[in-house]
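Note that one protein chain of the assembly has been removed; the remaining protein chains are unaltered in position.
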Amino acid sequence: MILAVMIGVLLIGGVLCWLSAQWSAAAPKWIALVASLLGLGLSVYCWVHFSGPELRGPWFIDFRASWIPSFGIGFHLAMDGLSLVLLLLTFFLGVLAVLCSWKEIRERTGFFFFCLLWTLAGISGVFVAMDLFLFYFFWEVMLVPMYFLIALWGDTRRRYAAYKFFIFTQAGGLLMLLSILALYFIHGQRTGSYTFDYFSLLNTAVDPSASKWIVAGFLIAFAIKLPVVPLHNWLPDAHSEAPTAGSLILAGLLLKTGAYGIIRIVLPLFPGDSAAIAHWAIPLGVAGIVYGALLAFAQTDLKRLIAYTSVSHMGFVLLGIFSFREIAMQGTVMQILTHGIGTGALFVMAGMLKERLHTRDLGLMGGLWTALPSMGGVFMLFTMASLGLPMLGNFIAEFLILLGTFLVSPVLTVLASGGLVLSALYSLRMMQKVFLGPVRGGTAVQDLSGREWLLLATLSVSIVALGLFPQPVINLVRPVVRLLVSN
Amino acid sequence: MLGYIPALPFLGFLVLSLGGRVLPRSAAAVIGVGTVVVAALLTMVVGIRWLQVPPVPGEYNLLLWNWFTTGDLSVAFRLRVDALTLVFVFIITFVGALIHIYSTAYMKHDRDHARFFACMNLFVGAMLLLVMADNLVLLYLGWEGVGLCSYLLIGFWYEMPANCSAANKAFLVTRIGDTAMLIGLFLLYRQLGTFDIQTILQRSPHQFLRGANDITLIAFLLLAGGMGKSAQIPLQTWLPDAMAGPSPVSALIHAATMVTAGVYLIARMHVLFLLSPQAMAATALIGGITLFVAGCSAMVQTDIKRVLAYSTISQIGYMFLALGLGAWGAAIFHFFTHAFFKALLFLAAGAVIESLHHEQDIFRMGGLRRRLPLVFYTFLAGAAALAALPFVSAGFYSKDPILWYAYSARGGSVFLYLLSLAGAGLTAFYSTRLVVVVFGGEQRTPVTEKPGKVMTIALVILAVLAVTAGFIEWPRGLFSRFLEGVLPAPVLKDGLPSEGLFQLIAVAVTLLGIYSGYVLYRRRQEVLLRWRQSARIRAVRLFFLNGWGFDALYRTLFVRPFLFISGINKPDWLDWLNKGVVRASLTLSSLLSVSQNGSLRWYIAGVLIGVLFIITLQFFL
Partner (left out) sequence: MTPIGANTVLVVAAALFVLGLAAALTRKNIIFILIAVEVMLNASGLAFVAAGAKWHQPDGQVMFLFILAMAAAEISVGLALVLQIYHQHKTLDVEDLKELSD
């Protein structure tokens, strides 16, 4: 029940925002903040409640209601350790997204917060849906408001970026729909009961020729979202043209839905095919790491640079998922969390810089540490996180992933470790071009305001805490990971 | 109490980084210096307790918290102090405290006062974690942490692009070594299933065959990590440029502590190295070559700090040489004395630079013996230690045993001995050159301000140590005995001539170096002028000046190709697939829209043709 409430709060909050915009200019902001804080509160309550001693099974909550029984579609939500961690991340970044659009959005604020909250609702729905039709439904709910966020409040090339984003993800989504329907019909023919329910479909015996195509459908959809390298082209444009909150949610959450989809759907439903996929998924992950890093180094647009670092970091996720080791899978979950926080923070700061300097061009920035020492310090912290400095969360993630993958494929891991050197290259370049070097650009810029300081402080504290005390997260996810790996 | 030693500097870092701008200058200095001084005092207390009642397992152990546990892997934040660690902790905190005290005077006019002390404190904390780590992952944390602080402090005056480039270079070159080390850690885990250092050291002899490929690979990878951090060939190019940072930074990080992290790593993991004779030989060879190459470069540099930088590379080469020969104790002892005299030299150089108003070219200095007498005498003590002046300097007691082992140890050879002997001669030569040129002769730049009392106290203390620190090893061998629980003694060849003969040769070479340096730069300067005319000598000099061309080599091999490759793909050629799809659909659309020309008669004709088509189909189907 609590899961439905969490999603419902966001949906209703969004509608209220849109409606209240007619009466008051400030109302939408506050309603959005309250709604997302409520959701955060509920998810923290879940965390506290369920992070006690080991429970019977990996699933903490299971909620079922009937929706369209004649087609076998039920409203089935369930939460385990992985979903809990991701829900926490969703609401945490959601609150921060609302906070960072506080002053940035000036026109149609009601509609903006409506789109923002509905995107968050879609994302949280994706993370808890246990009925494949419901999963697809939330997948689409996540997509359309995001398109509006980019198209209406974005930067100069927003139309192009929004269209590209929409067409790419929609194409993947349609392929996924085909796969879902195929699975539905095959299961129905075998067992006589036509259902979309995840748990019922878990043990469907699909013959190999058909399963290959079904897996391909799912995999392409998730690979576009993750993104895996040949299909990543929507990401730089979408991330750089979106408004700050949009970039934060894109980088922090939307990419994780791809990883979640692979972990939740592809691996358990098709274990045999997954083993076959791993053969080329791991090299593809390494290629993503290196390719993303090389491209990140060459960029002159700050947000595009950060977007390509996302491509590079998500390569690590792909690597970790397909090595099928507990260590690597734990690393993947950590990478998902810390990348969301770290890259999210970098986008937030890029947005702050854009507000002050009205440009994203690195050539026009320089020596900003003098005028913005606090932001410089935080930027340095997150640059170091991006490069995987120990004491911060990303190190644990990358270390575990590389260690786990090393036990499977040493040569490819060595190549992936080269990615560590490359990440140092682009991170240092980013730091230098913006904050160090001779002073260029604005000197009359203001350092962090109270709201911005609060925003960045929570992000900094969380990434340092994850770096020094990752054990709670590891414990939370352990049952899920063990189950996944044993298949 | 052990936990406070690394915790205090971290606390100082937090306070200064968050509140540094609001605190008054004196408060920031007190916090910054105070944390390290208290840590030094605590270290001395721990040390005294150790000497009085040595702990039975030979170590102090403290579990802070469990870092992460997953599957079979368990890594904890656990501190372990044994004799080796204690030596390092003592140097880090004690020399660190002196340097911090010195910095209060050196940095007092600087705008970013608090940031400096914050970074220095973070460095001390990270370095302490490195040497006190119980497992390799925590060691790696400290390892990367000191790399970060080195980057922050080299680029401290960030408005100069040259400083930023130097900082980037340092970080990147060491990162290459760090990644190699990380792969070594993975290999170790795969074979032994643990990162705990003591477990690794105990199980390795049973797990690995001596000289086998796997242990050799592991040892080489760890060596690569050490080479990066300790600036040995081929990863040495970052250290001379790192002199862009303030002098206290050069003293603490690039002389006494961070660059010796590699020495610590190899000494700590000596069991692994003993299992791989190839790695030992490589270490010794790298040490030997580095000390010679760096020595040659040091003798032609004109920037006072660059001379000292190359000298540091050279002295660490001696330490690596000793490690490679199995003379672990000798290497650590040389680290011990080197920390004192090199830090002293850097601090004194800093005093000279400040008093001459940022003049760093030695040929524009001169005649400072009378103007800055205290600085002169302390610098002289440091230079004497560096040159290993017989009997009166600490360097003599630490360097000469290494020369002896270069010949007499099981892995030693005539080649290595001659190399190290030549290095000793070069060291003596350029030390004398430095002293004579900077302090002797005519004064070319006026002294604008004399160093204050705070700076001089630090210099004097270090000078006293530079002279006397050697005495704990000779004649009683107290230092080696302190370490004997941790580090084994070197294995010597059979049938060796007497050690005394070799000591005499070393002394002779040292004196020769000093004499030639003095004569060339003080008495017979016309010889120098003649040499400068010769084109061949100028070419050789230029080659030495540029660090034997490594920078240019790396630029052509790595930097330019990388910039090229990343530059050509900037618009992301994979995107052309998508652009192609878009273009194709737009073309198709424009082709088909030819039929939408608005002419009514076309439409009627179209309807007619369609109807005819359907009717004919009826006849065929």
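Quick notes on this one:
Letters are used for the chains, namely A and B, taken in the order the chains are written, and counting of residues starts over at 1 for each.
Here is the rule we go by: a residue touches a chain if its C-beta (ideal position, glycine included) is under 8 Å from a C-beta of that chain, and two chains touch if they have at least 3 such contacts.
All figures in this text were calculated on a predicted structure; none of them were measured in a lab.
Within the whole complex, touches from the chain that is not shown fall on B. In the complete complex, the residue from B:Leu63, B:Leu542 or B:Ile604 that touches the missing chain is B:Ile604. Although one chain is not displayed, its contacts with subunit B can still be listed: residues 593, 596-601, 604-605, 608.
Methods note: only the chains that are shown with their structure count from here on.
Rounded to a whole number, the gap between the C-alpha centres of subunit A and subunit B is 38 angstrom.
Of all residues in subunit B, only 17, 21, 65-71, 73, 77, 115, 137, 140-141, 144-145, 148, 151-152, 155, 158-161, 164, 168, 171-172, 175-176, 178-179, 182-183, 186-187, 189-190, 562, 565-567, 569-570, 572, 574-575, 577-578 touch subunit A in the complex they form. Every residue of subunit A that touches subunit B in the complex is listed here, in rising order: 164, 229-230, 232-233, 236, 294-295, 297-299, 325-327, 330, 367, 369-370, 373, 377, 380, 384, 389-391, 395-396, 399-400, 402-403, 406-407, 410, 413-414, 417-418, 420-421, 424-425, 428-429, 432, 435-439, 468-471, 474, 478.
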